[in-house]
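Note that this complex is displayed minus one protein chain, with the remaining chains in position.
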Amino acid sequence: MQWMTLFQKELLENWRNKKWVWVPLVIILLSVMDPLTTYYLPQIIDSVGGMPEGAVFEIPELAPTEVILMSLSQLSSLGILVIVLILMGTIAGERKSGVSELVLVKPVSYMNYITAKWVSYLLLVWVSLFLGLLVSWYYINILFGTLTFGEFLTVFFFYGMWLTLVVSLTIFYNTVFKSGGLVAFFTILTIMLMSIITQIFQHILDWSPNNLSSYILESLTSGEISSDLLATAAVTLGLSLILLLLASQIFKRKEMAV
Amino acid sequence: MVNINWALIAPILIIQVILLLVAIVDLVKVKETNGPKWLWALIIVLISIIGPVLYFIFGRRSR
Partner (left out) sequence: MTLLTVEKLTKKYGSKTVVDHISFDFGHHKCIALIGPNGAGKTTTLRSLAGLLKPTEGTIQIEAQGKNQDIRKYIGYLPQYPAFHTWMTGREFLVYSGKLAKLTKGEATKRATKLLKEVGISEEAQDERISRYSGGMKQRLGIAQAIIHKPKLLILDEPVASLDPIGRREILVLMEKLKQEMTILFSTHILNDAEEVSDELLLLNHGKLIESGSLIDLRKKYQTTVIELQVEDEIQLYQEKVVAIDGVSNAKVERDTLLITATDMKKAREGILTLATKEKWQITTFSINKASLEDMFMRVVNE
């Protein structure tokens, strides 16, 4: 009941500030940008003056699975930046302005407050991701060849796990810092560190969330969902839940809005 | 001539236009922005995709 009140408030807020309009649109654009520019690369090179005399430019034949991975890599950079930026003030901003004082002086459970935000932003991110990948999938089928709907769903579901972790991480830092800028900085820093650590300790960190994309590609080529992918997804989800729990603990302990 | 299938590209261009319009309409309706309104109008119109995104994230007064 109270949770629904908090959740509805988040939905209404993100509707009124147009996030429910522009975030899906931007994610769609990011998803299709690489597949389209890759396809039209020869024409684009021609239009800017063509290749220099004698140079040969071979466009490698790309498999549809490789192209959808291009969408993911675009989402992993700019997409994540957008997600972190829209989330950086969700709690920190309310604490800074002081609205959280009026909310938390009511008998509101801290867990409800945080999970309502978490679910509402996950919904926004997952819906945007679905639409983005759907449009990308459509173009890939026209321009590059067949990618089955099942394969599309695999990409959507497992990549969604990665974005879930990003959302959780940003919410976690929201309870640590009061400044949105710091929240964004530390979230991005953490993601970068995770990727570096994963690369250095490749041999031990088999199931690091940063490996999700490569396992997704592996599963698409082999045609079956590997146990590595499932385990990594589980680790990712587990980490997200732990972060959420930590966030509500920190929030409870920390004196509100001081 | 560059051989591009415009029917294929059209939806993408339309999405860009919608994004731009939503940002402009919001800019006109909103009472105050961080920084001058006319500057945001220029940013939204001149920088495709990124302009509206910048406006929504940094231009709108949060609360």
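When the chains are written out, they are named A and B in that same order, and each has its own residue count from 1.
Everything below uses one rule, namely that a contact is a pair of C-beta atoms (placed from the backbone, for glycine too) under 8 Å apart; a residue touches a chain by one contact, two chains touch by 3 or more.
Being a predicted model, the structure only gives us computed values, none of them experimental.
Mapped onto chain A, the interface with the missing chain covers residues 1-2, 5-6, 9, 12-13, 16-17, 97-99, 101-108, 255-258.
Here is the rule we use: only the chains that are shown with their structure count from here on.
Each chain gets a centre from the mean of its Cα atoms; for chain A and chain B, those two points are 22 Å apart. Interface residues of chain B facing chain A in the complex, by the touch rule stated above, are 2-4, 8-9, 11-12, 15-16, 18-19, 22-23, 26, 49, 52-53, 56-57, 60, 62-63. Remark: chain A residues 17-19, 21-22, 25-26, 28-29, 32, 36, 40, 43, 46-47, 82, 85-86, 89, 93-94, 97, 99, 135, 139, 142-143 touch chain B in the complex.
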